[in-house]
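What follows is one structure encoded as structure tokens, with my remarks underneath.
What you see is the complex with one protein chain gone and the rest in place.
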Amino acid sequence: MANSSWLTEFPDMSRRELLSFRQTLDGAYRDFSREYGDTIESLFDPLLSFLIWFEDLLISTPWWIVLGAVLGLVYYASRSLKLSAGVLVSLLAIGYFGMWEDTMRTLSIITVCTLMSIAIGIPIGILMAQSDRARSIITPLLDIMQTMPAFVYLIPVVMLLGIGKIPGVIAVIIYAIPPVIRLTNLGIRLVDTETLEAATAYGATRSQRLFGVQLPLAMPTIMAGINQTIMMALAMVVVASMIGVKGLGQPVLKSITNQYFTLGLLNGLAIVALAIIFDRVSQTYAKRAQKHLEGSNHG
Amino acid sequence: MANSSWLTEFPDMSRRELLSFRQTLDGAYRDFSREYGDTIESLFDPLLSFLIWFEDLLISTPWWIVLGAVLGLVYYASRSLKLSAGVLVSLLAIGYFGMWEDTMRTLSIITVCTLMSIAIGIPIGILMAQSDRARSIITPLLDIMQTMPAFVYLIPVVMLLGIGKIPGVIAVIIYAIPPVIRLTNLGIRLVDTETLEAATAYGATRSQRLFGVQLPLAMPTIMAGINQTIMMALAMVVVASMIGVKGLGQPVLKSITNQYFTLGLLNGLAIVALAIIFDRVSQTYAKRAQKHLEGSNHG
Amino acid sequence: MGNTEQDILIKIEGLYQIFGKTPKKVLQKVKDGASKDDVLAQTGHTVGLQDINLDVKRGEIFVIMGLSGSGKSTLIRHFNRLIDPTAGKILVDGEDIMELPQKELTEFRRHKMAMVFQHFGLMPHRSVLDNVGYGLSIKGLKKNEWKPKATSWLDTVGLAGYEDQFPSQLSGGQQQRVGLARALCTDAEILLMDEAFSALDPLIRSEMQDQLIELQETLHKTIIFITHDLDEALRLGDRIAVLKDGKLVQVGTPVDIVLNPVDEYVTAFAKDVNRAKALSVATVMTENTDKVLGTTVREARKSFPENQSYAFVFDHEGYKGILTKKTLASLQDSDSLDGKLLDVSSIAPNQLLEDVIPLSLNTQFDIPVVDKYRQLIGRLEASKLADVLAP
Amino acid sequence: MGNTEQDILIKIEGLYQIFGKTPKKVLQKVKDGASKDDVLAQTGHTVGLQDINLDVKRGEIFVIMGLSGSGKSTLIRHFNRLIDPTAGKILVDGEDIMELPQKELTEFRRHKMAMVFQHFGLMPHRSVLDNVGYGLSIKGLKKNEWKPKATSWLDTVGLAGYEDQFPSQLSGGQQQRVGLARALCTDAEILLMDEAFSALDPLIRSEMQDQLIELQETLHKTIIFITHDLDEALRLGDRIAVLKDGKLVQVGTPVDIVLNPVDEYVTAFAKDVNRAKALSVATVMTENTDKVLGTTVREARKSFPENQSYAFVFDHEGYKGILTKKTLASLQDSDSLDGKLLDVSSIAPNQLLEDVIPLSLNTQFDIPVVDKYRQLIGRLEASKLADVLAP
Partner (left out) sequence: ADTECGSVTIADMNWKSASFIANLDKFILENGYGCDVELVPGDTVAAITSMVEKGEPDIAPELWTNSAKDVIDKAVSEKKLSIASASLSDGGEEGFWVPEYMVKKYPEVATIEGVIKHADKFPHPESDSKSGFFGCPAGWSCQISNQNLFKAMNLADAGFEFVDPGSAAGLDGSLSRAYERQEPWFGYYWAPTALLGKYKMVKVDFGKTDVEEFTTCTTQENCLDPKVTMYPPSPVFTVTTSEFENRAPGAFSYLKQRSFKNDNMSSLLAWMEENQADGQYGAEYFMFNNEAVWSKWVDAETKAKLIKALDSL
């Protein structure tokens, strides 16, 4: 390209420069993964064994015991017969359409991912809410986590950790965790200052303020974050299956390549059903814990 | 499978039934799309022409004019020199690394998608907040939109409308619109009832309450929804490129198949940069409009 | 007051308000006479109001008082239908506002009523000025149309200079005044004021009271006013309603409430009132008093009341002074009374006792009460005054 | 009061509070004497407090009054450092609380101070009972440990039965009482009360006032009390501070404020006070009065004051009645005074004027003031009383 064309063409890096730049970086990463891959991989071993154990448990236990246990949990959390009945029907339908095993696999990995996202996300959200400094550092990271295409980091992760559950869990968490962090932060920041001041005046420590006032009052917003995190986690099921995570994602992929829409749709619906179950149970549980909002319905 | 094995195996549909079930549905959809595809496609023609025109405009206009226009818009919306400088630097970097044209393509389609998501999403969120009935209908739809794997509905959409921009826009909007709907709903429902009561007492109509009280007070939460919508829209860039949307998603896909991490990373970063620009500009704009929150920092 | 036949503006009939999940079910229990505490303990429902029947006349200041939690705010919220009653009728200007369609209800709220909220109810996202202009802006007026008016009301409530602040930057009393200015700015015919002055200091408060009285007198607004301050109630109120546990215990003029309480509750309520400030001379004076008419001793002798040791002397211009029997005895028939009378001022029937106590303390005579036509209508006896002050 | 040397519990020195973006920059302007309005107009900063110097003594009830927006709430928030001053020192028990590290500050707030907020500051997500127990639960007490106490305080403020409600289900005054109970439940040494009774009806209010006085007398709590109600201030306050535009205008005893206001502002402020209720006999009586000592005419003749037409008669048991010169003249030296005396009751120096006005109205004599040792210490002249009541 002629040099004088900068008026119409962007004066970009020459191909050669760009090439060597890319090659250097690629090489560096390759070296890094060669060097430290095993060490890093071994860090995740406990998690991996847990994941495998949990999946085996769900699959090898007879379906009606699993079904009973799930229903029990749902009822315990929500105290709602209607919801429990809905869960029963959808799980039976899933089983009837022959997706029981895949659903159990997805259930096992998504449960772990969601719980981990919430367990990691809420403290980070709290940190962000309490320090403007932390917020200004974390926000761009969250932006990157949400918009950097999973494909870009999946391959490096696979190179580092191999295919399978661990990179799957990492990918899902990276993608699913930002909403709960962001909305925890927002919820806490929106808490009424007068109420907080009252707590301070009575000598509440930072953590008493947090657990006694800020978190309870931020609950509706945090729950919206958890809802989004659950949605994102389940939206990632297919992407996770691209790097060898078994479950409902695989039939979806298969159906795409072969244009079996109904197969895809059925498995997609099973994913949706899981999402709705997770979401409704968590939301009902949270709502039960917030008696003061009775009458008004958030969410 | 033996019939007596229901204790351990889920008594599912027989393969044959399942197969004919699937085939019937698949066939029906195929027929439908052959019959009505053209009609439906023509409905989208105006949008398509606009998308093409807009993309052409961004690409064929000399880069420094586009750059100037973008910076002007950013400064106008945010009144922040710091932010404008950040945008300048990232756009220059994008150009320098040779991603100007792809970025412009992505910019054009994402701008349209985001604006459409917001324009459609906020009214739906409002509707949801005002009627419990609407909420109970819309919520599961949103769940489906967010968790049904894009791949499942992309192929039917492609069958109906071919590959290209329109199915891309549809896919992006389906995926990106739920957060803004959900958080608009939440924000409005969390508005203080006393303030609302005061408006009612002075004879505010439904729409005066909405625009004068509920929306302004729900702003921080709605902005969190818009933020998430922007993030999701940009997260879909790669998926969209699988069905013929040009832009930054394509090099990302290529980099995966070829394992060029740096290429993927650079293009991924360009996507992230766009996300951050969109987000920060909208957030700063919204914050400027909420002087009463000065001092306290949400988001 | 109370003498001229005023027409009825607001009429409340058989109003019940029960808070809880299934108010309709509890209603019968309440109608059967279950007490508020019992209902709360047994059903978890709170009785807000029970069987309220009430008229508010056009142009009066109607004060509502009662214990905290007795249902005052609940009652006032029914006037503009911010809450719907569990049972009962609300008529404004003869129209049942429960039947109003949404659109007319909105119009009704815009033009008929303005409200000051107990917790202020300001809009945190609007500046002070925009808060004050809210009622007008909602009617469709442009900012430049309502701004002068809003500014002037802000000035009236003493908040000039705070136009661009936000409510969160104001003190409690300042916020309350913004709420006040917002209500006054709308030109509504009826003002609903829920403890509108409770956060104000005495100086601003009495200014505001004057303002309110002036408004009512010049513009004939109807004002419904909740207050806990008895002195305020007595000063402002044409009539006072006393609520207890959601029931209407007594409705009457200030004097009625102070002097003729219907039960112990109202008595206790009125006990602490500064009677000297609450009662006027008219309520205490002894009527039909004899007087001496004339300017000469002769005339005085003729009309001097027999069994009294002194008398009030009037001529055709009015009250002149007090003449004792002793002085009269020492005078010739032909003497003029000039210079012979004791100088004890007269008082008007509508003067507050507070103002006349010093007079009474300073003399050992009764004090003559003279109306605006300069006619003697009674006298104030120190002992009676003492009785009223220490019931 | 004021007589015993009490030690100083809270000391405030040179306190400034300026609200806005760059308070430190505006500080100098304020120190140079720019007025609050000027500062607001020129810099957009609001002057909350300027140059406050103040001592609060241990065990006293210290009342803060002032116009709405004069900085009362701002001042009281400094006592427990809810806001940090722009300049100045706050010493509590000799310790500079600006220097306290976070942990000790928390301990200090837990054990030293409890606060009632003007806007209540209740926790919407906690039940009424949990709100009341908040201060204790935060100290680490278990619910079953604090529950009896919280229940009993709820009972005291008249909210038994409402334990399980949420604040949003209560009326304004009920919410305020929950805030009150919460503060009282903590056993803190210092109570900060920001318009703590403003939303209460007169009955509950006076109960609460009694409660407060009892608390202060039995437990020697130090109470800082903001109120707009002068009567309340006079009733409760050992000392009263008056603020204006963030400046301390006067600090003094109630009588000081009413009788010796330092400027027009305080005068205007005190004008409306019910003096009959605010002042005691001691402030009005004429001291060093002569008396007649003895039970016989002889003794009376000896000590009868010369230029007076009547005298107060005492025997060794105390006050007996009034003896007029005329009566004395009509008696024999040997007569007993029994039955000859006029029956006019005596009064105590700490009685409120309110109580003695009827007495004074019912007699034409002065009234003797007798202390608790039954000694005559002065007399109350009707004319002086009249003067004080109508300044």
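A few notes on this one:
When the chains are written out, they are named A, B, C and D in that same order, and each has its own residue count from 1.
Assume contacts are C-beta pairs under 8 Å (C-beta built on N, C-alpha and C of every residue); 3 or more make two chains touch, one makes a residue touch a chain.
Since the model is a prediction, treat every value here as computed from it, not as a measurement.
The chain we do not see here touches A, B in the full complex.
Across the entire complex, the residue among A:Arg189, A:Arg209 or A:Lys246 in touch with the chain not shown is A:Lys246.
Listed residues B:Leu58, B:Leu154 or B:Ala199: the one in touch with the omitted chain is B:Leu154.
The hidden chain makes contact, of the residues B:Gly86, B:Pro140 or B:Gly164, with B:Gly164. Summary of contacts with the chain left out: across B:Ser33, B:Gln130 or B:Gln290, the touching residue is B:Ser33.
Contact residues of subunit A toward the unshown chain are 15, 19, 22-23, 30, 33-34, 37-38, 48, 52, 151, 154-155, 158-160, 162-165, 240-246, 249-251, 253-259. Across the interface with the omitted chain, subunit B contributes residues 33-34, 37, 41, 154-155, 158-164, 241-246, 249-251, 253-254, 256-260, 263.
Note that only the chains that are shown with their structure count from here on.
Ranking all chains by how far their C-alpha centres lie from the centre of subunit A, first place goes to C. Of all residues in subunit D, those touching 2 or more other chains are 119, listed in ascending order.
In subunit B, there is no position where the chain touches two or more neighbouring chains simultaneously. If each chain is drawn as a node and touching chains are joined, the picture is one closed loop, every chain linked to exactly two others. Pairs of chains meeting the touch criterion are A-B, A-D, B-C, C-D. Residue ranges of subunit C in contact with subunit B, taken from their complex: 80, 82, 106-111, 113-115, 117, 119, 121-127, 134-135, 138-139, 166, 168, 182, 186. Taken together, the subunit B residues at the contact with subunit A in this complex read 7-13, 15, 18, 21-23, 25-26, 29, 62-64, 95-98, 100, 132, 135, 140, 143-144, 146-156, 175, 178-179, 182-183, 185-186, 189-190, 193, 220-221, 224, 227-228, 231-232, 234-235, 237-238, 249, 252-253, 255-256, 259-269, 271-272, 274-276, 279, 296-299. Interface of subunit D with subunit C (complex): residues 19, 37, 40-41, 46, 65-74, 118-119, 161-162, 165, 169-174, 176-177, 195, 198-206, 228-230, 268-269, 272, 274, 276-277, 354-355, 357-362, 364, 382-383, 385-387, 389-390.
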